[in-house]
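Below you'll find the structure, written out as C-alpha cells, and then a few comments.
One chain of protein is taken out of this complex; the other chains stay put.
Labels A, B and C are assigned to the chains in the order they are written; within every chain, residues are numbered from 1.
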Amino acid sequence: MADRPQPARATRPAVLGRNQYGKAETRVVKVTRDGGTHHVRDLSVSVALSGDMDEVHYSGTNTHVLPTDTTKNTVYAFARRHGIESPEAFAVHLARHFTDTQEPIHRARIRVEEYAWDRQDTVPGHSFVRRGRETRVAQVTWDGERFEVMGGLKDLVVMNTTASEFWGYAKDAYTTLQEDYDRILATEVSARWRHSWTGAAGERPPAWDDSYEQTVGHLLTAFADTYSLSLQQSLYAMGARVVEHRPEIEEIRFSLPNKHHFRVDLEPFGLKNDAADGAVYFAADRPYGLIEATVLRDGADARIPDDMTNL
Amino acid sequence: MADRPQPARATRPAVLGRNQYGKAETRVVKVTRDGGTHHVRDLSVSVALSGDMDEVHYSGTNTHVLPTDTTKNTVYAFARRHGIESPEAFAVHLARHFTDTQEPIHRARIRVEEYAWDRQDTVPGHSFVRRGRETRVAQVTWDGERFEVMGGLKDLVVMNTTASEFWGYAKDAYTTLQEDYDRILATEVSARWRHSWTGAAGERPPAWDDSYEQTVGHLLTAFADTYSLSLQQSLYAMGARVVEHRPEIEEIRFSLPNKHHFRVDLEPFGLKNDAADGAVYFAADRPYGLIEATVLRDGADARIPDDMTNL
Amino acid sequence: MADRPQPARATRPAVLGRNQYGKAETRVVKVTRDGGTHHVRDLSVSVALSGDMDEVHYSGTNTHVLPTDTTKNTVYAFARRHGIESPEAFAVHLARHFTDTQEPIHRARIRVEEYAWDRQDTVPGHSFVRRGRETRVAQVTWDGERFEVMGGLKDLVVMNTTASEFWGYAKDAYTTLQEDYDRILATEVSARWRHSWTGAAGERPPAWDDSYEQTVGHLLTAFADTYSLSLQQSLYAMGARVVEHRPEIEEIRFSLPNKHHFRVDLEPFGLKNDAADGAVYFAADRPYGLIEATVLRDGADARIPDDMTNL
Partner (left out) sequence: MADRPQPARATRPAVLGRNQYGKAETRVVKVTRDGGTHHVRDLSVSVALSGDMDEVHYSGTNTHVLPTDTTKNTVYAFARRHGIESPEAFAVHLARHFTDTQEPIHRARIRVEEYAWDRQDTVPGHSFVRRGRETRVAQVTWDGERFEVMGGLKDLVVMNTTASEFWGYAKDAYTTLQEDYDRILATEVSARWRHSWTGAAGERPPAWDDSYEQTVGHLLTAFADTYSLSLQQSLYAMGARVVEHRPEIEEIRFSLPNKHHFRVDLEPFGLKNDAADGAVYFAADRPYGLIEATVLRDGADARIPDDMTNL
C-alpha cells in the first residue's frame, strides 16, 4: 500500500481532525495470593492512542497502527509483570509504555473501571462477594511530558429522607410546581476529580487507593451533613469538602441526576401522607432534573470536560 | 357494550387460556421516622390478577376489570395504611385484598423487588447509601384458600479464586476443553425459595426479614466452604445447606451462570501465568455456562417453575 | 472421584429436583455467498441439557457431563456443517444431536434469538444494516421421542394513535382513573407460539421462515384493525387471527406491557390538548399495565409456560 499515490493534503475538501483508537473494555482480573489469603483487583481497561495517524485514515496504510489486539495483550501482560497496585498506578504504567515504545504514538489515554469485591470472612480467605455499590473509575493521560490523572466514581446512589427543601425559585407561565419544605433528596453520584500530580521529577504520587477511599468518605459526609435548599447546594458542598480536605485534588466535576421521590397524594383515599409522619413516595424514573458543575481549588485550571461525568 | 351480540363459546376456533393482568413495577418508597433515626423500605411491586376474565378478552367488556391504575393506587395506600414490614408481609396484605374485595378476581400474585439502603453513621440518621449488592425478591400467591410464598434474590455475584476444579467430564468429537485443577469459580446467583407457610389457621408466619438474612448467609457460606468439582456441586451444596438449616423452606431453585474467568496465555510474551502464583484472568461475558436446578426437602413438592429464576 | 463414599440417597434431607445445564448465548454468524450476493444468519444459541445428572450435583463427579464448552463448539461446527436454514431447523439438528450421542442426556432444549439484517441495495451485495425491529426467538425441545417447537418474538413495539377506549371498568375505593374514549394504545409485543409439528414419521415440518413472516404479519394486522376497548381484547384478536390463519400453530401466548401514553394536562397554560385535534402525550416508563394470556386452538393443550413470554 505504501506507494499507492495519495492526493495531496491541500486538495482534500474533507480533512482529518482529532482522532484516537485502541481497545476498549478489556476485562482483567488479577489474583494475588498471600498464603491462604487472596486479593483481587477486577478492572475494565480501555486504551486510546493518538499521534501520527493520517495515513491509516486517508489510505488504510496501517504502518503506524499498533493493533488494538496488541494493546489488549499488553494489558494482560502488564497485569502479570507489574501487578495491579491501583487503577491509577496501573494506567500510568500502560500510558507510558505505548508512547515510549511506538514512535508514531504521541499520546495515550487509559480509562479504567474497577469493580470492588469483599472477601468473605472464612478460613481460608479465597471467597469473595462483589460489593455492587459504586464503580470506581480512573483516567490517565500521558503526552510524553506530563501525566494528567483523574479519579472518580459512578453509580453511587445516596438519599436523605429529610433536611431538604425547595422553594423561592423563579416562576413563569409554565410553572406549576409547589414549594416543598420537607422533601427527599436522592441522587446517583457520578464524579471525576483531577489530581495535581503530573509525574514531574521529584513529585511524589498520591497513595491512590487511600486518596480514593478518603474522597468517597468526604462525598458521603458532605451529602449527609448538608441541610439542602437545592441539589446545587449539595453538589457544591460535596466538591468543596473534597477540595478543602484533599490537597492532591485540584478540581472535581459532578453529574447529579435528581432522583425524584414524589409524595403520593393519598387524600382521595382519606389518608394523610405527611413527610413528618413517615410518608409514602413514588420513585420516578424519567424525566429527572440533572445538575452538573465543576468545583475547583481557587486558582486551579478547569480541565475536566463537560460530558466526561455522563459517560 | 353489554348487549353487543357475542359468538357462542362453542363456535370459536380460538379460545382463551391462562391469563392475568395488573400493574407492574410500581416503585414505592416508605420512610418511617423513629425520632431522628429514619428507616427506609424501597420496593418495586407488580400485581397480577386473574379470575373471571373471558369477556374482556372476547369483547372488550371491562365490567370485571379493576383498572391497573387502581392496583397501583392500592399499593401506595396500603404502604401508608399498613406500612411495609417486609416484602412478604406487604405482599400478603395486597394479595388478600384484591380477591376479597373483587368478586371476579380469584387469584392474586404479587411480585416484589427490594433495594437495600444502608443508613450512614451520622447524627441524625436520615442519610442513606444504596447498598447495590443483591436484589431481594419475593412472590406471594393467594387463591382464596392458601398462600404460596417465595423468597429469593438475584444479582448476587460471588467468586472463589481457588478450590475449584473441572476434570473427568465426558468427551466427544467436539471437545477441546483442557482439564483444570485450579480455576476461578464465579457466578451471579439467582434463587427462589418456597416457604412451607400457607396461612392456614394456627400457622405462624416466619419472621420474613430474619429468614431472608439467614438464608443469604447460608448461601454465601456454602459457596465459600465447598471445594468444588463442578458448579452443579456448589449449587447443590448451597441448596442443601438452606434446606437443612431453614425448616421454613421447602425447596429452592437456582439459576447460576458460570461467569468464566479464563487464565490468559502469556507464554508468547515469555511470562508464566500459573494459578498458584497469582494469575491474570480474562473475565468473559458471553457465552456462559448456565446451571439450573431445584433442591428440595425430601418429600416436598417441586412447585417453583423452571424459568422463574431467569426473570 | 468415583470411589469417594457418598451418603445413600435415602438419607439425604435435601434432594435434587429438576435440573439442566448448558452453554447460553453462543453468538454465531453464518455467511453464505451466492456469487457477489451474500446472506447472513445471526443467532444467539442457548443449549440446555438434562438427564442422568444426580452425581455431578451430589459429588461433583463429571462423568455424565459433556462440558458446556463442547456444546458451544458443536453450535459452531453444526453451523458450518449444516448451515442455518432457519432458527427452528438449526435447533432441531442440535437438539437431536445431544440426546442421540450422549447416553446420559435424555432431553435437550435449544433456545435461539435471531437478529435480522437488511442487505443494502448496492453492487455487489455484501453490505448489511441491522434491522433492529423485533427479535425473533425460537425454542426446540427434544426428549428422544417428540419435538416441541415454539416460535416467537420480542421487542416489537406497536402503537395505535386512536381507535382505543377504556371505560366501564370496575371501581372501588382506590379508583381515581378517568374513563377515556380516545386514547393511544401502545405495547411491546412478546409472544411465543407452539407448532403442532412433533417430528413424527410422515409429518412434514412447516416452512419455518415463511411461517414466521406470515405470523408477524397477522399480529400486526390484527393489532391495527382492532377497534380496542381493552388491551386484552387486542391481545385476543391477535392470537385468534394467528390461530385461525396458521393451521401449523396450536397456541400462542402473549406478554403485553401497556406502554402508557398519558395526554398532558395543558390547561394551566391556557392550551387545549384534545385527542381529536392532535394531542401531546407523556410516554411513561413505569409502572405499566401488564397483560398476559394464552390463546389456543379449540381443543389444543396449553403447554407454553406462564413466564416464558417474560424472558
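Worth pointing out:
The definition used in the following text is that contacts are C-beta pairs under 8 Å (C-beta built on N, C-alpha and C of every residue); 3 or more make two chains touch, one makes a residue touch a chain.
Keep in mind the model is a prediction, meaning the values are calculated, not measured.
Only one of C:Asp52, C:Glu103, C:Glu179 or C:Asp225 touches the absent chain when the whole complex is considered: C:Asp225. Within the entire complex, the positions of chain B that touch the omitted partner chain are 173-174, 176, 268-269, 285-286.
Against the chain not shown here, chain C presents residues 27-33, 38, 40, 42, 73, 76-77, 79-81, 117, 120, 122, 126-134, 155-163, 184, 220-221, 223-225, 261, 264, 266, 268-269, 271, 273, 275-285.
By the touch definition given at the top, chain A reaches the unshown chain through residues 1, 12-27, 44, 46, 48, 53, 56-70, 72-74, 77, 101-102, 104, 166-172, 174-177, 228-230, 232-233, 235-236, 239-240, 243-244, 251, 253, 257-258, 286-298, 302, 305-308, 310-311.
Keep in mind that, in the parts below, only the chains that are shown with their structure count from here on.
When chain pairs are compared by contacting C-beta pairs, B-C ranks highest. For the self-contact between chain A and chain B, the two sides draw on mostly identical residue numbers; the shared fraction is above half. For chain B, the set of residues touching two or more other chains reads 27, 73, 77.
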